[in-house]
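One protein chain omitted, others in place.
Read from first to last, the chains carry the letters A and B; within each, the first residue is number 1.
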Amino acid sequence: MTWLGVFSQLLEIVAALLLAPLLSGWINQWRAWLQNRSAPGLLQPYRMLHKLFNKESVIAEHASPLFRGAPYIVFGCMALASAIIPTLSTDLPLSPAADAIALVGLFALARVFISLAAMDVGTSFGTLGARREMLIGFLAEPALLMVLFSASLISKSTSLTTIVETLAHRDLGIHPSLALAGVAFTMVSLAENARVPVDNPATHLELTMIHEALILEYSGRHLALLEWAASLKLFAYSCIGLALFFPWGVAEAEAPLALLLAMPALILKLAIGGAMLALLETLSAKMRIFRVPEYLATAFLLAVIGMLVHILLAA
Amino acid sequence: MTELVGQLINLFAAILLMLSFAMISQRRILSLIHLFTAQGITLVAATVLVGYATHQPHLYVSAGITLALKVILIPLLLYRVINRLDVRWDVETLINIPMTMVIGIALVIFAFNLALPISKLSVSVARGTLGIALACVLLSFMMMITRSKAVPQVIGFLSMENGLFFAATSATYGMPMVVELGIALDVLVGILILGVFMFHIREEFDSLDISHLEKLKED
Partner (left out) sequence: MITRWLPAAAQWLQIDWVLLVVGAWLLIGVAGVLALRRLTLVARVLFPLGGAFGLALAGIALSAALSSPEVAVLPIGLPGLPFHFRLDSLSAFFLIVIGSVSAGVSAFAAGYFRKGEGTPPGLLAFEYHLFLASMALVVVADDAYAFMVMWETMALSSFFLVTANHRIVEIQRAGYLYLLIAHIGAISILLCFGVLQANTGDYTFANMRAQQLSPFWASLAFLLALVGFGAKAGILPLHVWLPEAHPAAPSPVSALMSGVMLKTAIYGVLRVFFDLLDTPLWWWGLLLLVVGLATALFGVVFAAVQVDMKRLLAYSSIENIGLLFAAIGLAVLFSAYGMQPMAALALTAVLYHVAGHAFFKSLLFVGTGAVLHATGERNLGKLGGLIRTMPWVAWAMLVGVLASAGLPPLAGFVSEWLLLQSFLFSPALPSAFLNMLIPVVAALIALIAALAGYTMVKFFGIIFLGQPREEKLALARDASGWERIGMAWLVCGCVLLGLFPVQFIALIDPVTRSLIGAGMADTVAAGGWLLVPVAIERASYGPAIFLLGVAASFALAFVLVRTLYHGRLRRAAPWDCGYPWQNARMQDTAEGFGQPIRQIFEPFFRMERELPTPFDTEPRYRVSVGDHFWHWLYLPLARAVERLASAIGLLQQGRIAVYLLYSFATLIAVLVVVKQ
């Protein structure tokens, strides 16, 4: 563990916490532009968070401590997740504590807690949201794992830093398995982040909402934490995508100066990715909830085929 | 450089497989046609690349034929057919889609295993892709079996032909020109006949559900 490592680790956490709401704002802006609406300011999510933190928190009279603790746990999970994904540097002291499998486990932990918290108050929408969230989770989680495994097979490692280093250093090699994994990953991350074909982040229409139904009973600082955690999750997923499919520009232990370049590179990549996401969302229509398993099963099987293709071509 | 071209061919092969899989999981006829067109484009790109890598100019010609036929002409014909018949939307499958996809995975594994020993014998730049081509053929074949409407079946048939074409290109650098032209003509005539055929089914039964054909059987 070097001082530089500690520094880049801290830098990465701070960058994630600060950039995540910005990314959400950026995507919202693009969505508005693409849909011919006048866009909210880029800093709107920060204003939202500030407003929510200032408000008092109103919770149901019979809510248990689990309900109050869950936002902090979810936030903690997402913060840790964005700390272990190599976005700026691969020299991260925290990274050996959790590899790709543990990262998926971390997302699952957050999902279980938010679902349990949604069930805690015992409203009809809460349990509905919990059930749908777990429905998406049980298909999306293995699909994400398979996507990460496709990369693991190439780099012969599940450690995220090793994956990024290997992928960034390949000499003009093209891995067909990553093409399949990329499509699968895009599908999964849309579902996991409550994006359009699966869920609509802007809706409060009772019967179609998933993410909003989960956090329906939250207000004030708890809601702020959950919203922040949601944008952190989107940020983390974007970073996984960038790390797997566009791993250039990430600094490594031997090259400390690259850290200076890594930040603009990351922001540029995120900006393009965010615009693409908004485009994708605008182009597609939300599907029925019972089409979602089909959609996710397709993603899951595409990722599996990606691994098979890798084995076929490697043989 | 050849290595890069080889990898690119592999990449196109993977995309081809992905498109076959997407076709299996797609219910909408319109999207099926889009996917079929995309498959044609991929095929053209792959053929051009193989032609470039192996310096076989006749592959450029067959790429051109593919482009004209499978990317432009046939999709246009299909659009016309579905517009005239007004069957753009959901089609029910005989087996539910996740189940079809699971069978699809089994077919892919089967095809890959079948192709592995063969491709070890080959010295072609694209030998690894034989298994993928075979998988595409099997997947399209299965798509023909599991669809109950005539249009998706025709698309399945065409996509099977794509798989065969790709297999020929990747394993033996394409078929002789005469054969290729013959097949192209066959496909074109086939689609015309099938188009006429579909209008007739429609007139006869007021539906494109081919299960109605069972009624033609003599009891």
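One rule holds in what follows: contacts are C-beta pairs under 8 Å (C-beta built on N, C-alpha and C of every residue); 3 or more make two chains touch, one makes a residue touch a chain.
Keep in mind that this is a model prediction, so the values were computed, not measured.
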*asked:* So there's a chain missing from this view; which of the remaining chains does it actually touch?
replied: A, B
*Which is it among A:7, A:72 or A:246 that touches the chain not included here?*
A:72
*From A:225, A:240, A:265 or A:278, residue that would touch the chain that is not displayed*: A:225
*Check the options A:19, A:48, A:85 or A:98 and report the residue that touches the missing chain.*
A:98
*Of A:42, A:109, A:174 or A:258, the one touching the omitted chain in the full complex*: A:109
*Hey, which of A:45, A:86, A:137 or A:273 is the one touching the hidden chain?*
A:137
_Interface residues of subunit A (partner: the chain not displayed)_ = 53-54, 56-64, 66, 72-73, 75-77, 79-80, 83, 94, 96-99, 101-102, 105-106, 108-109, 111-112, 115-116, 119-128, 130-132, 134-135, 137-139, 141-142, 145-146, 149, 152-153, 156-159, 162, 204, 206, 216-217, 219-221, 225, 290, 293, 300, 303-304, 307-308, 311-312, 314-315
*Touch residues of subunit B, complete complex, unshown partner*: 98-99, 105, 109, 112-113, 116
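As a working rule, only the chains that are shown with their structure count from here on.
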*Using the average of all C-alpha atoms in each chain as its centre, how far is it in Å between subunit A and subunit B?*
35
*In the complex of these two chains, what residues of subunit A are touching subunit B?*
172-174, 176-177, 179-180, 183, 293-294, 297-298, 301-302, 304-306, 308-309, 311-313, 315
*Going by the contact rule at the top, pick out the subunit B residues touching subunit A in the complex.*
4, 7-8, 10-11, 13-15, 17-18, 21-22, 25, 97-98, 101-102, 104-105, 108-109, 112, 115-116, 128, 131-132
